[in-house]
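Take a look at the structure below.
Only one protein chain is missing from this complex, and each of the others stays in its spot.
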Amino acid sequence: ALALTGCTDASQQPAPGSTASAGGAAAFDPTTAPKDEALIALLPAALKDKATLEIGSDTSYEPAEFLDKDGQTPVGYDIDMAKAIAATLGKKAVAHTADFPTILPKLGTVYDLGMSSFTITQERSKAVNFVSYFNAGTLWAVQKGNPNKITMDDLCGKKVGVQTGTVQEEPDVSDRSKACVAAGKPAIDIISLKNQTDITTRLVGGTIDAMAADSPITRNALANTGGKLEVLGDIYDSAEQGIAIAKNDLPLAEVIEKVMNKLITDGTYMKILEKWNNADGAIKTAVLNPAVSN
Amino acid sequence: MRSPLGGSQPAGGDIDLIKAVPVRHPGRWVGAAVIIIVLVLVAQSLVTNERFRWDIVGTYILDVLVIQGVGWTLILTVASMAIAIVLAILLAFMRQSDNPLFRYVAWVWVWFFRGTPIYTQLVFWGLVATLYPTIVLGVPFGPELLTVNTSILITAKVGAIVGLGLNESAYLAEIFRAGLKSVDNGQMEAAEALGMRRSKVMWRIVLPQAMRVIIPPTGNETIGMLKTTSLVLAVPFTLDLTFVTNTLANRTYEPIPLLIVAAIWYLIITSVLMVGQYFIEKHYGKGVDNVMKAPVMATAAVAAAHAKPTTGTDGSKEGGKE
Amino acid sequence: MRSPLGGSQPAGGDIDLIKAVPVRHPGRWVGAAVIIIVLVLVAQSLVTNERFRWDIVGTYILDVLVIQGVGWTLILTVASMAIAIVLAILLAFMRQSDNPLFRYVAWVWVWFFRGTPIYTQLVFWGLVATLYPTIVLGVPFGPELLTVNTSILITAKVGAIVGLGLNESAYLAEIFRAGLKSVDNGQMEAAEALGMRRSKVMWRIVLPQAMRVIIPPTGNETIGMLKTTSLVLAVPFTLDLTFVTNTLANRTYEPIPLLIVAAIWYLIITSVLMVGQYFIEKHYGKGVDNVMKAPVMATAAVAAAHAKPTTGTDGSKEGGKE
Amino acid sequence: MTETTPLAKGKAHGVKPLVKVEGVHKFFGEHHVLKGIDMTVAPGEVSVIIGPSGSGKSTLLRCINVLETISAGRIYVHDSLIGYREVNGKLHDLSTKHIAAQRREIGMVFQRFNLFPHKTALQNVIEAPTQVKRQSKAAAKLKALELLEMVGLSDRADFYPAQLSGGQQQRVAIARALAMEPELMLFDEPTSALDPELVGDVLEVMKDLAKSGMTMIVVTHEIGFAREVGDTLTFMDAGVVVESGNPREIIANPQHARTKEFLSRVL
Partner (left out) sequence: MTETTPLAKGKAHGVKPLVKVEGVHKFFGEHHVLKGIDMTVAPGEVSVIIGPSGSGKSTLLRCINVLETISAGRIYVHDSLIGYREVNGKLHDLSTKHIAAQRREIGMVFQRFNLFPHKTALQNVIEAPTQVKRQSKAAAKLKALELLEMVGLSDRADFYPAQLSGGQQQRVAIARALAMEPELMLFDEPTSALDPELVGDVLEVMKDLAKSGMTMIVVTHEIGFAREVGDTLTFMDAGVVVESGNPREIIANPQHARTKEFLSRVL
């Protein structure tokens, strides 16, 4: 039933060609994860009495975090993971859509956890605590049939789309570009866009030659564009993504590390990733502030 | 040279009204034709270019989420413009105040809010609760009277509206200042000489005349605000038109048609606003813009003229002697 | 009642200039004090709140990338405002044209560019190469004279500048229209009666007087444009100040200090622009705003007055008879 | 130069003056425009000021109405200092509120009319009575139509100033000032834009006002009016009062060479 007469409800239908949609075949309810009183006891005092766990997430990154049909409810494997964490701690997860720059400053006050596919880097580790929970590499895609005959060895002078602020943009592709220049070849024309969907659209449209993104994103793009794109090369540079916790809230970060490891061992973790077709990004153990090479 | 009238007796013969052929400007018409052709081509290519996916535009243009987004965008625009206009009038008057501190504060206000990006300001409104978890009302260095939890006071909605309103007030203040400047000084003197108080002079004499000049740039700002509301995501406020269409675009991997959906809605609202602007301008132009400059060519006027005797009684002398 | 002068012979005695005590407004001063206290508190909490990470602000404020970003932002702003001003004057004149087609086209232009979001427009400028891979110049339905590869013609830079310029021209056109309206009709008549051509009348008589009213909202637009340039990301153009600071923020996950870095730079540029605006306004206010209203209290003036004889020779009658 | 001749009826009869101008100076920057003006106007007196262009006549009227701040001297209306408050010999600026109250007693007709262009003739006239005196709109309208009738403009009540001829505008300005029923009227060349016939009419109106006891200061070039209606004639030149006294006497027998010269050109 529509609230407004004369309105249509296309937005309420499953997106055409979408395979990774909430409520798909592999439906799994992460809130069924069992409560763990021992872990609850470890929580910092301020969090113990709260009924909710507040999550900040930039919900424009399918399939990790995006908005459901109503345009307001965040969904995705990060969100499910948050729900499982909250359930373990006897709480309810409340995910908030947030613009990226506002997530980190609000950690510790407005949000308890930031879950927005944060790739862990040394530089970033100075600003927040990370608990690793997923392993994503970089995966490239080109148009179906690779009409421009792109190879990973010869990207110089080509137009490559990346999402603004990702590790693909900086340092990955930018370093490749510098290498091109150093070798006397034309630099890579890096097209950096705010939305991943814009990049995918341009690749389908042919204004860019290739795109580089986190592997789950690339997989999702392949699935959603109905066979217009194909993978280029293999996953590389596998890097861990982390749950962000305020730098001065180490006790909470330690609890989250333990909760993640519990979810990994009891299988909840794997069920969530399978539900979102991303089981290959699973990690063996979650680590607090892992040593990272880059 | 022919004399078009039977004689110089105006009331006698028919008046041979001049119906002159307008000046021809072939160059202009060629230019206009070129413009028309360009417009047609652009329109045609818009409609026929399949990349625009008009079918998807059609699917979503009346989508319930989109309509809700339109509603929220309108609410944000109206509410923040209302705040901005009130503040701007206050600021424009403060700029004219005798109190240098008031002038200075108004200047700093305009400087700060015009000078920093609205996005940054909105981020800060979103962060107020983080930066200042409680707001304490009290005597400085004295007892605290009231402690409020900021996140209760400044919800996303309030933050968005206040943030947009404060920012806009700085821009509008400049527009109002320019408008007040455009009114001839003699007007203020005449009103003051009649014993009207400063505030009366402003409200009844100066401001109504300034409105002619204030309305068009204020229309600009309102229409601009319509689009600026999309930045409220920073607060975060996630119900406005742009956010909704962006979300749909992300879901469907079809950003172009959904940008078009948003653009069509913005165009519709803008059109309504422009019609409103036209009538407001007309209202405030009375006595100045609306004074009949060209004769009404209607035969009615001529007939009326013929009907009246021309014996000077319709001059303005009747009451000349008491 | 005392008579302050020795007699009524002004040239004789000293003139006892009035040095009146200004009106006291205790309420106003209290208000002002409250404002000052609030400002000080806000400033203090800005400086002391450790979340703002002033150390990081210090690290990046003069970063080479940031300075380059400032440069690009300025280039984009200046270039697109230049395009916009030229177009806007053209549009404002077209709105007054006798040719209805010109009027209509100008109206549609303003309607369309004000009506659609600049972000969408910029996305389209970025997509032109996708949507129309080649632009063909030729006689309609005739031979093609020239075929250009669009992606060569419309680079990111060109797209950004043109996109911003076209959008802005619509807003400025309204501002110019309002400005022209503010000039008394008698001015145009007087100039025309002297035999000046329309264009001369506009350039030398009407526009200079309109500038008083045009400058403040145009200042608004310029300062707004400074921030709007950050949307060129849509084209995509990735060298402007906002983009650079965003990138740095992403790298370090310290968004707040980098937003502050950007805000400080925008404030600095805005300050410079506001100083420029002040002088331009002063220039165009000559003869109207700058007319001395208050007496110069300087003793020099009085001394000069004493030195001169008061025998009426400094009136304005000398040349009365030829 | 400014030797003050014995002033007119007000002073002569020992009545307290309504307007007292004492040693008023006015500088515009370096320009010394009023150079020690002294002048008294008794209640009910019609004081006529004549003088060449640029001699400071308008400026003097504007000073009386606090539209310009004076640089030195004092102006009293009804024994109250205009524009200032004197406390222990020290002058304090009056607040705008008090200045507005003072102005309410003083009507002024401007040389350049300054009608409100966004209001019709009728609206121009009722503006101050309804807004300042808080008269009912109906009452103000009735009075306004009477005044417009008096100046011969009842059929132009609904015209905007831009639709009126110069003379019509000037008459509306007179009606507007009279609508406030002020105690003192300042006329700055009230007949400059009028044809001679209307000049007669308007001067007739002013004569009636004078008879009804209104105090008036009139800057005019109508020597005839000065002679017929004026109680005092003041001749100003280059910022000083050259001569002042009974109009008939001055016109017939000016004491100063400058006055003589000026009048000789006029008569």
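First chain written, first letter: the chains are A, B, C and D, and each begins at residue 1.
Please note the rule applied: a contact is a pair of C-beta atoms (placed from the backbone, for glycine too) under 8 Å apart; a residue touches a chain by one contact, two chains touch by 3 or more.
Treat the numbers as computed from the prediction; the structure is a model and nothing was measured.
Checked against the full complex, the candidates D:78, D:207 or D:221 give a single residue touching the omitted chain, namely D:221.
Among the residues B:15, B:39, B:267 or B:280, only B:15 touches the chain that is left out of the figure.
One of D:36, D:52, D:83 or D:107 touches the chain omitted from the figure, and that residue is D:52. Screening C:34, C:194 or C:272 against the full complex identifies C:194 as the residue touching the chain left out. Residues 1-5, 8-11, 15-23, 185, 292-297, 300-302, 304-305, 308, 310-317, 320 are the ones on chain B that touch the missing chain.
What chain D contributes to its contact with the hidden chain is residues 28, 50-54, 58, 111-112, 156, 163-168, 171, 189, 192-200, 221, 223, 262, 265-266.
Taking the whole complex into account, chain C touches the unshown chain at residues 184, 186-187, 189-198, 200, 204-205, 208-209, 284, 286-288, 291-292, 316-322.
What we mean here is this: only the chains that are shown with their structure count from here on.
Mean C-alpha positions place chain A and chain C at a centre distance of 43 Å.
Averaged C-alpha coordinates give centres for chain B and chain C that are 18 Å from one another.
Counting only residues that touch two or more partner chains, chain C has 22-23, 51, 123, 127, 130, 255-256, 259.
Each of residues 96 in chain D touches at least two other chains.
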